[in-house]
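The block that comes next holds chain A.
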Amino acid sequence: MLGEGILKGLAQTAKNFAGSYVSEERLTTVQYPEERLPVAEASRVFPFLVFDGSEWLGGMRCVACQICEKECPPKCIYIEKSKDKKPDYVGKQQFYPVRFDIDISVCMSCQICVEVCPFEAIKMDTAFELATDDRFGGLLLDRQQLAKSNEYYHSIHPTEASEVDARLDEEKVKAEAKAKAAAPAAAAKPPAPAGGKD
Partner candidate 1 sequence: MSIPFYLISALTIAGAVAAMTLKNTLHCALALTIALAGIAFLFLGLDAQFVGFAQILVYIGAVAILVVFAVLLTRSGESLLPAKRARTWLAGLAIAAVTFLVLGWSVLASLYGLPNETAAPSVTMQQIGNALMGPYVFPLEVVAVLLTAATVGAVIVAMHEKARNK
Partner candidate 2 sequence: MAATFDQIFILFRNWLVHFLPPAWQPAAGALLGVIGIVAVFPGLFALTTLLERKGLGRMQNRYGPNRVGPFGLLQPVADGLKALTKEDVVPFNANGLMHLLAPLVMVVTVFMSFAVLPMGRHMELVDMDAGLLFFFAMGAATELSVFMAGWSSRNKYSILGAMRAVAQMISYEVPMLLSSVAVVMIAGSLSLPKVVAAQNHYTGIFPHWYVFTPWGFGAALMFAIAAIAETNRSPFDLPEGESEIIAGYHTEYSGFKFALFFLAEYLGMFALSGLGVTLFMGGWSAPFSFLTWIPSWIWFFAKVMLAICVFIWMRGTLPRLRQDQLMNFAWKFVLPYSLLVLLVTAFWRFLPPGWERWVVCTVILAVAYVVMGRAAFKLKRVGPRSYRYAE
């Protein structure tokens, strides 16, 4: 009978029309500014530099090894290595980045820098509301704007952060054990030159 399919189609839209008042599944709109979807834990927007403790430069994990700069596909990271050194979380003297810029208008949030970083220094942020009116300077974030604390890292990626901390603590323990083992050897040698570890 001509029109049978059309009637079935009309019944379908009527069901959805009525359904949108009744069932949750048939009304999918999220009123963005007022209501917000919970951000998925693994979601990634732009990278940020992690620092331990309270002081952002001293606790920064990044040692300016420039691996991420080499591996970044769109080449949006620019690092200038420092001349002097500062102690890292284990106490070993490491370089630190004098300048660490990420141009987030070039970055495509592919998180390859996070994968290749051997020092767990760069992680992916989840803050996506980054609109600025300044096209050029505004989208070039320097190391201070990028630096965020480890607590913040725990707040956005809890499981991942705890794994990372576990690994770092384990390395710290291993490093101290090695240092304790090496201490008697150093003592056997002539007393250690100046500048011991704190």
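Basis for inclusion: all candidates are chains of the complex that A comes from, given by their letters.
One rule holds in what follows: a contact is a pair of C-beta atoms (placed from the backbone, for glycine too) under 8 Å apart; a residue touches a chain by one contact, two chains touch by 3 or more; residues count from 1.
Note that the structure is a prediction, hence the values are computed from the model and not measured.
Only one option in 1 or 2 touches chain A in this complex, and it is number 2. Within the complex formed with candidate 2, the residues of chain A that make contact are 1-3, 6, 9-10, 12-14, 16-17, 19-21, 26-29, 31.
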